[in-house]
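Contents: one structure, followed by commentary.
With one protein chain removed, the remaining protein chains of the complex are shown where they sit.
And now, chain A:
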Amino acid sequence: MPATPTNVPEPSRTDPALLRNFCIIAHIDHGKSTLADRMLQLTGVVDQRQMRAQYLDRMDIERERGITIKSQAVRLPWSPSEGEESSGTTHILNMIDTPGHVDFTYEVSRSLAACEGCILLVDAAQGIEAQTLANLYLAMENDLTIIPVLNKIDLPAAQPEKFAAELANLVGCEPEDVLKVSAKTGVGVPELLDRVVRDVPAPVGVKDAPARAMIFDSVYDAYRGVVTYVKVVDGTLNKRERIKMMSTGAAHELLEIGTNSPEMTPADGLSVGEVGYLITGVKDVRQSKVGDTITQHTKGATEPLGGYKDPKPMVFSGLYPLDGSDYPELREALDKLQLNDAALVYEPETSAALGFGFRVGFLGLLHLEVIRERLEREFGLDLIATAPNVVYRVDMEDGTEHTVTNPSEFPVGKIDQVHEPVVRATILAPSEFIGAIMELCQTRRGTLLGMDYLSEDRVEIRYTLPLAEVVFDFFDQLKSKTRGYASLDYEPTGEQTSDLVKVDILLHGDKVDAFSAITHKDKAYAYGVRLVAKLRELIPRQGFEVPIQAAIGSRVIARETVRAIRKDVLAKCYGGDISRKRKLLEKQKEGKKRMKMVGSVEVPQDAFIAVLSSDTDGDKKK
């Protein structure tokens, strides 16, 4: 094992020719964090004593779910071993961690843009998964040099030959070029680092130009404010300089600049090609946005680097506190989470049925799930989340246009066209499931784009699907129809016009806003029938007959009736029953308070939760 390199070049004074900026693309559980841990140890930036598993993953949820949400960059010194042409010279490897999930495609693209090469890490027992493939394609589009690596070769179930062939196929190399490592034992990792030095190109920038640094991550820290991770593409950023965010023109003082190895270490500056962090004292990641370009405040660059995009929420859900008095706590919690999440948007919303809450926009379903879980876990809130929906654009015949983020706001009147977002979905699965997957995609209004065999028995299927169909329980269905073998990735590709209608639910003639849904015309009937039947089970019998109707506009498409209650009396009432009876009465009165009144109908809160939660059994059973 090589000793810790000596003569390590310092930040701001490192020859770009010695820099290697790379990332690791891998699926959850394929061993990325373990590999990163080994690299930290081998390069000596973390000693044995400090080492803990998944060193770089900071948030509890990340560690628990084994996913990385926020990326980081670590500066690793490495001298290639003898036999390599550059042997003995200490190089600087910047390992840029990428988020591993479908919802964070844009963040991934910015991380990739900060690199010149990437390690494609695949479990030798499982082969490549859809999200990894999608990120691989993204890396190839960014002209990154790909180093294919099979991990977990120590596992008995490993099939290195089979999956080496699969990777060679995808990357366009020879199977022998695929490195085989065990991140767990460390076998092959030094060779991998040597390969990074040999194959990944050094960054190319203009040294004597005004500085242009691209933000690829921005993290809120309770003690330090926002920590911004950048790659300096041209020129140099020096400490105590005044800098400018090019998208907004806002100026900030550079309070600190430095690199991570792996803790934050201040430096004099960052020079062309280098990767590091900077702190300006801003308190909100929105003021330091991923993809933005930083330059000097005076005599700075005039042209920003390309590729900046504002984060755009794709999926919306209404979040309501179960206990209405928790509304201020919910607002405060969202405010806090937003400090660290530029993609999280929300505004207050009132529902006749659920009270006061927020309509919250997310990048996707995982983003939604993570936020909801953090609200419940870190802030101790009990929430009702309405079924997730996408954003619709509605053109009216009179020429006006509406953007609908809440189904109950779907306009009435003469509608010309409705536009819905669509995604390009990539599904990887064993070929035996092709039929089942196609059937699922067809019922979800999908259009087949193409299909390729990755190896003899693994296939890549591409579909265009309405996002609305994907957010509704698609992944669960896909998993259950493929016994868990399929993996899914999708990216937004634009909009399509569709024959969409709003289905309203009426209780005793009164519309219940929280139950309104936008659905394709051909599916409206099934949706109405299902929801109405479910409500009939959940709404207790009242003193009068309660019709439950599903309607499109004024046209009723489904109806059930909750019959009037005929008996509500306890037969016996002896002397000993009186205290019991009075206490029961008090309990019933309490229960009545927890009922939500919809018009004259008492609806138990549980009914709302059961109908609205996206993971209700009714949906699963379909």
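Remarks
The criterion applied here is as follows: a residue touches a chain if its C-beta (ideal position, glycine included) is under 8 Å from a C-beta of that chain, and two chains touch if they have at least 3 such contacts; residues count from 1.
Please note the rule applied: contacts and distances are computed from a predicted model.
The chain that is not shown carries the UniProt protein name "Heme chaperone HemW", picked from "Heme chaperone HemW", "Zn-ribbon domain-containing OB-fold protein", "Six-cysteine peptide SCIFF" or "Branched-chain amino acid ABC transporter permease".
Only one residue in the set A:Lys283, A:Arg377 or A:Arg580 touches the chain that does not appear here, and it is A:Arg580.
Only one of the listed residues, A:Ala222, A:Val412 or A:Leu570, touches the absent chain: A:Leu570. The omitted chain makes contact with chain A at the following residues, 543, 563, 565-576, 578-583, 585, 588-589, 592.
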